[in-house]
Every structure is written in structure tokens, then in C-alpha cells.
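Omission of a single protein chain aside, the complex is shown with its protein chains in their original locations.
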Amino acid sequence: MNARDEEPAPGAGALISARGLRKSYGKAEALRGASLDLHEGEILAVTGPSGSGKSTLLHCLSGITRPDDGVVTYGKESLGLLPEQRLGELRRSEFGVVFQFGQLIPELTALDNVALPLLLAGTRRGPAHREAGEWLERFGARGQAGVRPGEMSGGQSQRVALARALVTGPRAVFADEPTGALDSLAGEQVMTALVHTARETGTAVLLITHDAQTAAYADREVWLRDGAVHSASAGVLAREAVRHEG
Amino acid sequence: MSTRHVLLGLLAAGPCHGYDLKRQYDARFPQARPLAYGQVYTTLQRLVRDGLAAVDGTDSDGGPERTLYRSTAEGAHELDRWAGEITAPAPFVTNEIFAKVVVSILVAAVPVQPGQDGQKPDAAAHLRAQRAAHMERMRELTALKTAPGADLSTVLSADYALVHLDADVRWMTTTAARIDTLTAEVNGT
Partner (left out) sequence: MKADIRIAWILARGSERREWYRILLTALGALAATDFALAAVAIAAVPGQVSIPYGHGLLDQPGQRAGVVLTLVLLLLPVVGFLGQCARVGAVHRHRRMAAMRLTGATPAQVRRIAAVESAFPSLPGAVAGVAVFAVVLASTGHTPYPAAWAGFAAVVLAVPVAAALVSVFALRHVVVSPLDQVRRTVPDPGRRTLFGFLLGSVLVSAAAMLVTLPADVRSAAFPLLVLALVFATGAGAIWAAGASAALLGRRLTLRARRPAVLIAAGRLAHDPWAAARTHAALLLVTVVGVGFVGVRAVLLADLRAKKDVLPTDMGFYTTGIGLAGSAVLIALAISLCGLAVGTAESLTTRRRGLAAQAAAGVPHGVLARAALLETALPLAPALLLAGVGGTVVYLAYAAIVGGPVSLLPLLLPVGVYAACLLAAATSLPLLRRAVHPSELRFT
């Protein structure tokens, strides 16, 4: 029995939908027919062992890379059909991205880093800096405004990265192991800030993590194994049992 | 950890002497306290009384160590029910989960007897379902501790439970990944 035949059409109310994603790096197959729905305003955790393709899934869903096969739908548009120009604009204004580390520009101060998406969109410096300052305040990083990333602690720079991801009021935030390099208290601060803000603004969050305590901040969890997505609930048991008999 | 169910699981492979049952128990659960002979026999007698096991004969030597016990159909049924049941998530339930996983693998290795229904316990699936239950509880605890205005003692007790549940989840994830190796080892013993 082919699991692919059972996949439903892109769900109504899903903000971002992926169907049948395939992606290989050389000979290594990272994704083998992964399908996923991210709904408006929900916080979804994707867990799985290392090397299961979680980061690749995030990259495909946010338009950072194009999958070899499969469709990613955002609203009515299919990401695969959009030019790089439009994908960049999407990342700037409607998507936010947070990585484990290394995403801030070391030459810019925290304030400039957070203001960067606004500056790229053409906003003047004054309003951009004001907006950025407010977001830094919200994440408790106001004191870091004039500091460069090299002089901040891991937790502080992750909060700055979060502020940057949220400054344009995106509809979805993609976080790839945001607490991976942090200890538990710093991680708790980052996750609490992310979840509270996301709920306030109704932003959907796709959270990649291999840590159960971080995944526990989400509303829902799916499990990525061998490049395919399984929902982490009793539902999958029935399917597995059926497959064994088939 | 439910001793009666573990003994039922050990009997699933076939009839066994009381002495043998104790030896196998200690071998498969080295972390637990060694089972006292008295406890083994009391449990076996209760199983016989409840119709979940039966005496299959006695060796010429006589005496309780040499009594042969076997599992009954009701016993197999009860074992399936227990092994499939998800344990309520709380700190320190790993022993229980571990027992169910070991028993599931044991039973899965036994060829299907006539009269038993075709469902075989799947240890890996069980672990995944157990993990899902744990994650649900962890989500509740996380929401509790991050609620605005949560007092310190709530946060501390939630943290404690979360950390232990996390430890269980980690163990379950690794075990599910190792299930093939585990199956081979358990059947080889």
C-alpha cells in the first residue's frame, strides 16, 4: 500500500503546505516525499534524529532552497514558480528565519542588524531604527543595541536574531535549532519570548529541534524519519500496522 | 514494575520451572533488585489462582522449585493488554516502560500458536505512542510554567517533572533506534 496515495490535498486554512518534497545532496537523500501543513498562527515542532533532513525541510518551506521534486504552496502561490527576487522579498517581509548561530552580520550593531530587513525594503534610517529599538525592547535586549554580535553572549545574540526575524511582522517564522547552542535558562528565555510574541501577533512558527523540552513549547509535533514526515500521535500507529500487513 | 506481567511474559515462550523463571528475570532486568524466591512463588500461585497460569507438572524431586508452570490463553490475553497499555507520564516510569518493551520483544519472537489472534506487539510502535503521551504531558507542563504570573514553586516543580520526562523521552528515542539490536540480544539470551 503506497503511503503517497493517502495524502490529502493541501489543507484549507493551511498557511504553508508541502507535498511530496524530495531533495538530495549528491548521493545523500535528505528528503523522500515529505509532506507537511503549517496552519495560520500555530506553533509546530519538527523533531527527528540528526541527519533526518529537518533543516532541509525548513529550507524548502521557507524558499531558501528549491526541492528537487514536490510542491510548496504559500497561500495561493507555489514557491517553486517564483523568481529569486520574489523569494528574497518574501523572506524579508513575510517570513522570518532564525538559525542556531552565525546569522547576524558581525559588522553591524544589534540595532542595525534588526533594522536590516526594513532598510533593505527601502525604509529610511530613522523610522527603521525606531521600529528596531522597540523590538529589541520586547525581547529584553535593549541594552545590546549598540553592541556588535562578536561581543554578545549566545542568548543575547539569539534574541537579537529573533527580533530581526519578527521586525517586519511576518506571517511565519522558521526557527532551526534556535536553542541548540544555549544552556537551559538562556534557551527558556529565547523560547518564551518567541512563543509569547508569536501568539500576540498571530505569527505561525515552524520549530526544528532535537530537544524534547524545546519541542514542548509548540502546539503540535511531527516527527521526521528517513526523509518523510510522520505525525507523532496514535494516528500513525494504525497506518504502520496496516503497512505491515499489506 | 509489575512482576506478575513480567513472569507471564517469560512464560510466553513456553513452560518453565520456577527456578528458571527467577534466573531469567534477574538476567533480563539487571538494574532491578534480584527477585526473592518467595516473591516468585507467591506471584506464580496468584497467577494460577486467577487462571492466568497453570501448573504443568512436577518433577520427581518435588518441591516448589521444580514445579513446571505454563501460561494460559487468558494469561496471554492479559499480557497483550498490559504490554499495549501506555503508561501515564510521570518521573521514574522508565522501569515500567522498559519491562513492557522487553516483554514485547520476547513475545514477538514466539511463533504464533493456534487459537491466538494475529496481532503481535510491536515494541517500536509502542515506544512511539508512549513518547507521544510524554510529549503531550510536557506541553502541558511547559504551558503551565511559562504562563504569566506563574509562581516560583510551580515553575520549580514543572521544571523537575520536565527534566525527568525529557530523560525518559531521550531514552525512548534511542531505544527505538536500537530496537533491532535489542531484539537479537533478547532472543539470544
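Labels A and B are assigned to the chains in the order they are written; within every chain, residues are numbered from 1.
Criterion: a residue touches a chain if its C-beta (ideal position, glycine included) is under 8 Å from a C-beta of that chain, and two chains touch if they have at least 3 such contacts.
Here the structure is a predicted model, which is why all the values come from computation and not from measurement.
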Checklist entry - What chains on display are touched by the one that is not shown? => result A
Item to check | Per the touch definition above, residue among A:F99, A:F139 or A:W223 touching the missing chain | outcome: A:F99
Checklist entry - Which of A:E29, A:D68 or A:E89 touches the chain that is not shown? => result A:E89
Item to check | Touching the absent chain when the full complex is considered, from A:P117, A:P178 or A:G227 | outcome: A:P117
Checklist entry - Please identify, in ascending order, the residues of chain A that touch the omitted chain? => result 55, 59, 64-65, 84-85, 88-93, 95, 97, 99, 102-109, 112, 116-117, 119-122, 125, 148-150, 164
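Here is the rule we go by: only the chains that are shown with their structure count from here on.
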Checklist entry - Hey, which residues of chain B end up touching chain A in the complex? => result 122, 125, 128-129, 131-132, 134-135, 138-139, 141-142, 146, 162-163, 165-166, 169-170, 173, 177
Item to check | chain A to chain B touching residues, read off their complex | outcome: 49, 188, 192, 195-196, 211-213, 215-219, 221, 223, 232-234, 236-237, 240-241, 244
